[in-house]
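Only one protein chain is missing from this complex, and each of the others stays in its spot.
Chain nomenclature is as follows: A and B, assigned in order of appearance, with residue numbering initiated at 1 for each chain independently.
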Amino acid sequence: MIARFPGLTPTRSRAVVHDDIVLTVAVAPDPVTSSMYEQTAKALARIDESLALCGSDKSKILSAIVYVADIKQKGEMNRAWDEWVDIRNPPMRACLGVELEPPHIVEIVVTAAK
Amino acid sequence: MIARFPGLTPTRSRAVVHDDIVLTVAVAPDPVTSSMYEQTAKALARIDESLALCGSDKSKILSAIVYVADIKQKGEMNRAWDEWVDIRNPPMRACLGVELEPPHIVEIVVTAAK
Partner (left out) sequence: MIARFPGLTPTRSRAVVHDDIVLTVAVAPDPVTSSMYEQTAKALARIDESLALCGSDKSKILSAIVYVADIKQKGEMNRAWDEWVDIRNPPMRACLGVELEPPHIVEIVVTAAK
């Protein structure tokens, strides 16, 4: 049984649930700030929303892959992450510097349990 | 129970199945075109082949991570994606600009259900 939650375009889903696993991705929604801290906080808030749609929440996140457009700003991303994360249930996480489509400077892919 | 399908080199698999989950990766097979649209279409065709080997198909894809060598060509990748995707069953997808080993300019990692 697979459930799909619509994204911004019809050819992709915002989140997909299969059995008890949730896969979701987020960037900061419009209007997009140029601050790494703020974009990260907004992307994480959107992850919260998507997890809620799927019947999950951040305490059940298994892994997060955080893509940033500038690895030198990892500290600012971390600041938003550390304020947001469920400290009793920290996910596995990797942070990687990649090219993202402007104006986005952070994109987060999450695997969670339901 | 884990099933593995051989890739181009003996130290990696083209696809791996565990329970009802399929993990597979593809680039465009040789001969490699320099067009993002064509490489993407060929990589997606190879994903179709791998999913079929594993008893799955594109309607059951949960997530796709698309790595491109030039994020400015994301539009051309999207064109191939939009023609290929099962519109009734859109996966979660992220697209990231990374360095790939030439001549490849697109590589796609897929998680699917069986």
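Here, contacts are C-beta pairs under 8 Å (C-beta built on N, C-alpha and C of every residue); 3 or more make two chains touch, one makes a residue touch a chain.
From a predicted model like this one, the values you see are computed outputs, not experimental measurements.
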- Checked against the full complex, the residue among A:15, A:47 or A:85 that touches the missing chain is A:85
- Message: For chain A, which positions touch the chain that isn't shown here?
- Response: 20-21, 60, 62-63, 65, 70-71, 74, 78, 81-82, 85, 87, 89-98, 111, 113
- Residues of chain B (touch criterion as defined above) contacting the omitted chain: 2, 4, 6-7, 10-16, 18-19, 21, 23-25, 67, 98-101, 107, 109
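Everything that follows uses one rule, which is that only the chains that are shown with their structure count from here on.
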- Item | Cα-centroid distance, chain A relative to chain B, in whole angstrom | 22
